[in-house]
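Quick notes on the structure that follows.
Taken from a larger complex, these chains appear in their original positions, while the remainder are omitted.
Per-chain residue numbering starts at 1, and chain names A and B are given in the order in which the chains are listed.
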Amino acid sequence: MKQQTAQGRWEQLTQRPLLALAVAFAVAYAVPIVDNSAGHRLTYACTVVEWVVWATFATDYVVRVGLARRRKEFVRTHWMDLCAVVLPILQPLRLLRMVSTLILVGRRARMASQIQLTTYVAGAVVGLLMFGSLAVLSAERDSPDGNIRTLGDALWWSFTTMTTVGYGDHAPTTGLGRMVAVGLMLSGIALLGVITANIAAWFIARFEKDDVEERRQTEAIEALTAEVRALRAEVAELREVSGRT
Amino acid sequence: MKQQTAQGRWEQLTQRPLLALAVAFAVAYAVPIVDNSAGHRLTYACTVVEWVVWATFATDYVVRVGLARRRKEFVRTHWMDLCAVVLPILQPLRLLRMVSTLILVGRRARMASQIQLTTYVAGAVVGLLMFGSLAVLSAERDSPDGNIRTLGDALWWSFTTMTTVGYGDHAPTTGLGRMVAVGLMLSGIALLGVITANIAAWFIARFEKDDVEERRQTEAIEALTAEVRALRAEVAELREVSGRT
């Protein structure tokens, strides 16, 4: 068995509970937005759950810094995590808390070695679509000029934005809504890039296989050449022996 | 001649009749949507044809499971086919039946070894455009807010969606229409990826050719080296012979 660092063991142990907390956060974030007429008590409970989940991920980050062998380097390479931990304290906005938790969850998920790249990308896309729809809905619903007022419209708008289709039948009008839109657009471009790159890599791998085939032929020819060369050497030695006698 | 499995022989035999049935399905699906004032009898006949085609493809799937050597693995790797067979029984919606039959036809077409990738992609694009237009037309025509009311508008909208241009002069307003739109957008992104990957692979193959040229030079140098080495060996042996005498 491979020897693991204290940090590695911690990350493996806490992975599943943290994933469960991420799901709890998603539910707590969605409930007050979807159920607009939710009572004060439910909204309060959801806010508590959000803060608890964020605090757990923040604690996880602090523990990982503590367990890291080179603390300064860990903090330097994980500056995004640090921002996500510090920002909600300075500005306790709901959207900021959501983005912070998303970043912390995303960074932890990428660490899990058993998750494949395709699964990670697919999960990120679904998560971004869901949180983007909810965030835009909560930002646009109360705007007088807004045209995204139901969850269905918000989901539809998220899809047309992320695929860069952009019909314009629904578009955010508030500053907050537009910042969410910019995030979705950039994710959409990255998504397009990943899909194209994936297909291209697969295409090129197919091309390369022919190349490998060709290389094998080359090797076969080389082996044959070697055999011929060996034969010639044997003949040369035989000639030498017969010349001596 | 290569020995074929029972499954392989079945797939080759049934390929052409199944393709003909797929064309029949396309006609039966299109007629009641295009000819809006079609009589009750014609609509009924078309529905029967749709069910018969779907049932034939479902039977084909069951036969292939029966003929497969490793049944469990076959079912596991063909889970999409299984869904397409089971779903129309649970929910006999017209759109679902169409999507199921499209999936079954697409999976069988990909199996046909004589069809090239480019032909397959082109066929998929044309098929998706056609069925997407018809499905959106049937979903949007009766919506009070709908703006896609003729086949021409539906085709135009499909094109602007699949190429991710998205003017927004026509856009679906119903839930069903938007689900069709999401399908077209995702296909459009995949299409973009395939085209880019194809061109990229061709470009890189051109680059690689120079590489092959370079490799040939290397081989030529290696051959020359071998010759020189052989010469040196001969000289060494000659020196040895002269040293002995």
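Just so it is clear, a contact is a pair of C-beta atoms (placed from the backbone, for glycine too) under 8 Å apart; a residue touches a chain by one contact, two chains touch by 3 or more.
The structure presented is a predicted model; accordingly, all values stated were derived computationally and were not measured.
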Total copies in the full complex, given that 2 are placed here: 4
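Simple rule for what comes next: only the chains that are shown with their structure count from here on.
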Copy-to-copy rotation for subunit A and subunit B - C-alpha atoms, rounded to a multiple of 5°: 90
Approximate Å spacing (C-alpha centroids) for the pair subunit A, subunit B: 27
Touch list for subunit A against partner subunit B, complex: 152, 156, 159-160, 163-169, 191-192, 195-196, 198-200, 202-204, 206-207, 211, 218, 225, 229, 232-233, 236-237, 240, 244
Parts of subunit B lying in touch with subunit A, wherever the complex brings them together: 161, 164-168, 171, 175, 178, 181-182, 185-186, 188-190, 192-194, 196-198, 200-201, 204-205, 208, 219, 223, 226, 230, 233-234, 237, 241
